[in-house]
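Only one protein chain is missing from this complex, and each of the others stays in its spot.
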Amino acid sequence: MARITAGVGVSHVPAIGVAMDTKITDQPYWQPVFKGFEKSREWMKEKKPDVIFLVYNDHCTAFDASCIPTFALGCAAEFQPADEGWGPRPVPVVKNHQKLASHIAQSLILDEFDITIMNEMEVDHGLTVPLSVMYGDMTPEDEWPALVIPLAVNVVQYPAPTGNRCFNLGKAIRKAVESFDEDLNVVIFGTGGMSHQLQYKRAGLINAEWDKRFLDLLTEDPVFASKIPHVEYLREAGSEGVEMVMWHVMRGALDEEVVEVHRHYHVPASNTAVGHIILENKAA
Amino acid sequence: MARITAGVGVSHVPAIGVAMDTKITDQPYWQPVFKGFEKSREWMKEKKPDVIFLVYNDHCTAFDASCIPTFALGCAAEFQPADEGWGPRPVPVVKNHQKLASHIAQSLILDEFDITIMNEMEVDHGLTVPLSVMYGDMTPEDEWPALVIPLAVNVVQYPAPTGNRCFNLGKAIRKAVESFDEDLNVVIFGTGGMSHQLQYKRAGLINAEWDKRFLDLLTEDPVFASKIPHVEYLREAGSEGVEMVMWHVMRGALDEEVVEVHRHYHVPASNTAVGHIILENKAA
Amino acid sequence: MSMKKDYEDIPGTFVFDADRSREGYHLNQFCISLRLQKNRDAFNANEEAYLDKYPMKPEQRDAVLKRDWNRLLELGGNIYYTSKLAANDGINFQNLAGLMTGMGVDAYRDMMLNGGRKVDGNRFKKEWGEE
Partner (left out) sequence: MSMKKDYEDIPGTFVFDADRSREGYHLNQFCISLRLQKNRDAFNANEEAYLDKYPMKPEQRDAVLKRDWNRLLELGGNIYYTSKLAANDGINFQNLAGLMTGMGVDAYRDMMLNGGRKVDGNRFKKEWGEE
């Protein structure tokens, strides 16, 4: 049977992708950002997930304003890195575990999650930057070491799904994975955040104290964390900080009690606080 | 405040649209189909809804297989009748109450329904045939007497949302409508069905007994009706009979107790059993 | 995978689930492209060349060219898609059903006028002598 063994929370700042793609990660500005992922890359090598279930948001790339799904599950065979306005990232094409993806889609809909099924989709930095930081440098000729099932969450147009809804979606994803008859080690990623505001006169807001409390809660009291209302993210963590609702999907898919095996926090990467956590199920 | 005063269940057989568009409704084949809508057209004139919330399914017209939303709510200013392969129907463009539509979208997402917001969408016979049978002949130069908010439900790729999910969505739509500060008379339509199978060797299946029981339950025991599992629709009412899950959205938006003011049932229209019911809230 | 399909014992019926949808994807995308007149014109001018744009399996392509309506469904086609190919050929839903059932258009129409196909005897594959 397939099982979810661990969860990864990680920011997906586009400038981090640019830093890797332009080979400037050892510059003083970037060095401390990447230092915090050294242990993560070791962990990935040990953990060797067969499949990554990757929760992210599209940044007006694959989805324009004509069609805005709350939850869009990628069921295509593969996903090309998108041109976001400055050319596609030079990273491998993302390959799906198509049977597991459509099994999850069916299971979620019967569990009363109103998923949108995507049979064609390009993926932007929201999906590829987490893979890059966790796996290290890769060229388009390489293959990502794991298959990837993308779940795109609307966090651009208000309202994003509630934290509670995301948390319960995580539980339903776990149930779906565990009812799949192939022996697969699945790791789930929740991405985005942490505190940041990209727009208007309050741009540049960072709230390190709030972010650290969020990381603490995620490990220790995830149900409480999932009840944080949208307005708190917006006010305390910046208008784009609301991306953090996606971390609750990851957390909901794990055991109630988890072991925090790694944490990394750094300000800034471009406009954003970089946060990262690795949580393992105890039984795993 | 806006309020939902009544619900309409009605089949949306494409051949019914063709019969109206080609002016053959008084032929012996069609006459009994349309006879049953005479009272409905009178009722619409009396009832004068400001807005129709119209639950229907797209038949691989606006949505191809690349993107399959479970629930897609139309938030565009207007919706053009689509070319489904034999030219667009000669009926008026469908105009939205855009503010109410986006109010409902927001309210539903905060109520944990994972709606897809559509800001551009063409509409097929699933939406225009119910308007035609309820309002009578209209030309593209006319205006539909009501504004229309379309909700497209996936019933083409298995699984459709459950009956229970649809019923609860109806309740959430009602709550959203009632929290909108404009005095509006809203009527909700659930469309599709009744029993029919369009495909393969069992095509032509009709189950009048099952259909009539469904209509009875809809009036008298809607919660029980909403628990009917997918396999029962598929087996008893034909593979395309599963469209009837959309009637539960309509029923869920009404009071527990309703008055059945009209019913019509006829076999056949093309491959399909035509069913129609009008339910009013008692207080309305 | 391990999700049991409680609808698989219904005779003469394909439930268009994720497995069928995956199998029929390019076939169905081809069919829906015929919704638009310019695509119908291109297809009708040169079917083979038009089909080259859709990476479907050889047997799917063959079923399209032969208008083998049942085979299209067996290979992952869905009726709402294949009906667009039928519409291009001037075949409406009812006549398509006449062909798929093997009854022929007139006998099918008569059956519908007489109340349609009864559900008794048509609920389970075993009633059709299938397993």
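Labels for the chains are A, B and C, by order of writing; each one numbers its residues from 1.
By our rule, a residue touches a chain if its C-beta (ideal position, glycine included) is under 8 Å from a C-beta of that chain, and two chains touch if they have at least 3 such contacts.
Please read these numbers as outputs of a predicted model, since none were measured by experiment.
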Omitted chain - touching chains that are shown: A, B
Which residue of A:Ile206, A:Ala225 or A:Met246 touches the chain not shown here: A:Ile206
Contact residue for the chain not shown (choose from A:Lys175, A:Arg235 or A:His262): A:Arg235
Only one of B:Cys75, B:Val186, B:Ala208 or B:Val267 touches the unshown chain, namely B:Cys75
Just one of A:Val156, A:Val223 or A:Val261 touches the chain that is missing; which is it? A:Val156
Mind listing the subunit B residues that contact the chain we can't see here? 75, 98-100, 102-103, 105-107, 119, 179-182
List every residue of subunit A that touches the chain not included in the displayed model. 14-15, 59-61, 64-66, 82-86, 156-159, 195, 197-208, 210, 229-231, 234-236, 239-240, 267-268, 270-271, 273
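The criterion applied here is as follows: only the chains that are shown with their structure count from here on.
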Chain centre separation (subunit A, subunit C; CA means) in Å: 39
CA centre of subunit B versus CA centre of subunit C: separation in Å? 25
Express in whole angstrom the distance between the two chain centres, defined as the mean CA positions of subunit A and subunit B. 37
Shared interface positions of subunit C, touching two or more other chains: 17-18, 21, 25
Where subunit A touches two or more other chains, by residue: 106, 119
